[in-house]
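Quick notes on the structure that follows.
This part shows chain A:
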Amino acid sequence: MKGNEAIAEAAIIAGCRHYFGYPITPQTEIAAYMAKRMPKIGGCFLQAESEIAAINMVYGVAATGKRVMTSSSSPGISLKGEGISYLAGADLPSLIVNVQRGGPGLGGIQPSQSDYFQATKGTAHGDFHMLVLAPASVQEMADLTVKGFELADKYRMTAMVLADGTMGQMMEPVSLDYEVKNTVEKPWATTGTNMEREHNIVNSLFLSPEKLEEENFKRYDRYKLIEENETMYEEYMMEDAEICVSAFGIASRVAKNAINEAREMGIKVGLIRPITLWPFPKAPFKKAGEKVKSIISVELSMGQMIEDIRLASECKVPVTLCNRAGGMIPTPEQVLEAIINANNGGAK
Partner candidate 1 sequence: MAKLTFKTDKCKGCGLCVDVCPKNVLALANDKINKKGHHPVEAVNEADCIGCAFCATMCPDCIIKVER
Partner candidate 2 sequence: MVVFDKPHALTDVSMHYCPGCTHGIIHRLVAEVIDELGIEGKTIGIAPVGCSVMAYDYFNCDMIEAAHGRAPAVATGVKRALPENVVFTYQGDGDLASIGMAETVHSAARNENITIIFVNNAIYGMTGGQMAPTTLPEQVTQTSPYGRDVNHCGFPIKVCEMLATLDGPEYLERVAVNNVKNVKAAKKAIKKAFQNQVEGKGFSLIEVVSSCPTNWGMTPKKALEWVEEKMIPYYPLGVYKDRSAKEEN
């Protein structure tokens, strides 16, 4: 199954019956899949007039308490920024998929990870976060989609599956056997009062600064719980590692190949792969900062996650960048060279 299709089918299994989107490469298979499947299962696929309309349709369905999603690629996510901020301000759950391509501007259509900052920090205006889930296999594309819906409901926030063009197009076998949790009560939903309760208001406007501050503090209390309970990462050969490589998504697969080769050469190197980019897995990097010689961040960008690695490892060891950008992917040889360099004690 293709990565993009795995996401779409997993969303349906997770109980999502409403999808809104606007065509953009390289994620169009998600929309195409939904267009075929939704009418057959009583769901709704609607091609919106713009990314902005699509995210606001998501906002409308989310306000009724139903599971809903949209997907896009980098430039489209920029357009959705406004709506994502309103979703955050109104504490509405939703799932957004970003199959990243190179930027800035119209950029290109080849894979990229240059929306890391956008996803984890600068999505749009105001104090808020999205849950950001970074799959590294087609199986994880599906798994994290299901997980994303569950966490979004649990914490009343947007979850983003942050993939890239390679992950979207890649084909791998997938198991879609889930016990989906869809039991979160949503007493806040606007479903009509039925003349049985006070009216519900879904809203992000708070003109009183005291009230708005209170809303923000409440939201960040929830974020703290997420950081404590939902942070996910994978460690690979880190037990005795002297060099730490860090990468997420497709970059982590390249990095693993290079690590295997380096291990054969006798270099003690391991991998930390963040699965949640927000919340960022700070603990393993703090630990690494205390025992490894240096950390290499492998990214399909000009170096974005590297800033979080430096913070999490408290700058105790050098953190270097091994990257390609603009739609290019680092080769295992390039990563291996960086590992050898680091092992020889030199930042390149």
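Please note the rule applied: a contact is a pair of C-beta atoms (placed from the backbone, for glycine too) under 8 Å apart; a residue touches a chain by one contact, two chains touch by 3 or more; residues count from 1.
Here is how the candidates were picked: all candidates are chains of the complex that A comes from, given by their letters.
For clarity, every value in this text was computed on a predicted model and none was experimentally measured.
With chain A as reference and 1 or 2 as options, the touching candidate in the complex turns out to be 2.
Of all the residues in chain A, the ones that touch candidate 2 in their complex are 18, 20, 44, 46, 48-50, 52-54, 56-64, 66, 68, 82-83, 86, 90, 190-196, 199-205.
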